[in-house]
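Here it is, the structure in full.
Only one protein chain is missing; all other protein chains are in place.
For chain A:
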Amino acid sequence: MTAARKGLQVIPGGGEGRQDAVRIRGLGFRLLDRQKRPLPILDNVDLTLKDGEFVSIVGPSGCGKSTLLNFISGLVPVQSGSVEVFGEPPGGKDAAIGYVFQQHALLPWRPVLTNAAIGLEVAGVPREERSRRARDMLRVMGLDGFEDHYPREISGGMRQRVSLARTLVCNPRLILMDEPFGALDAQTKLLIQEMFLSYWEEHRKTVLFVTHDLAEAILLSDRILVMSSRPGRIMAEYEVGIQRPRNLEQVRHLPRFTELHDSIWENLRAEAMKAMQGRA
């Protein structure tokens, strides 16, 4: 029954004639530690994201999950292996990528509205249009009435929603999310997950979602990849196989949820222990 397949595997890309959103082959990355010895961070990572797919990556802390996103976004140049985003090398001028950081990365001197509109502003969208589009997106995120507030004046959950709105309003084809809800309290997190899930189920953007929260990964994703402790590689993959649209409350009580949760945790536990001991 379980769809987990252990070990490295390559999903045949473009099965339905649609272009893959992300295709990573043999990606490796190493840094030099304090003694100038090479420290492998990522080891031979293979990964394919189909267009319109919601994929989560879970893994112990420090396994290179965020690093992986930085390669896909083009923030960090590829060291070895290959990364393609919609068939192009990452970081290209036309790449319509959104990136939701763990910290909201809002500009503190701008009120909510112009913060949400910065992507459009940089792209040269006329003032009125970007303001209208940003307002609309803020409304979707439940932030109407807060357009003129500065980031310091709103709660952490609201800041993260502004950050989401800022990303979504640019209409990216691929959204990278680095533990976007990790710093929120449990209730706020639940509400934002619901909000984001319903937005996603309507628009079906490709999402690569990094989290350490297994429940979150199961609730939101189509597919879950498990990364090993450092050097990070994809060591297991799970098809979630829960129908959409999903209701977060109901999903939690499905037998499939528990089954997946246990199975992934079993896989992850040893890695998390390794990561913890490595730190101690």
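FYI, contacts are C-beta pairs under 8 Å (C-beta built on N, C-alpha and C of every residue); 3 or more make two chains touch, one makes a residue touch a chain; residues count from 1.
Here is the rule we go by: contacts and distances are computed from a predicted model.
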item: From "ABC transporter permease", "Transcriptional regulator", "Hydrolase" or "YfiR family protein", the hidden chain's UniProt protein name; value: "ABC transporter permease"
item: Candidates A:63, A:97, A:207 or A:268 - the one touching the absent chain; value: A:97
item: Contact footprint on chain A, counting only the chain that is left out; value: 73-75, 93, 95, 97-99, 101, 103, 105, 107-111, 118-119, 121-123, 150-152, 170
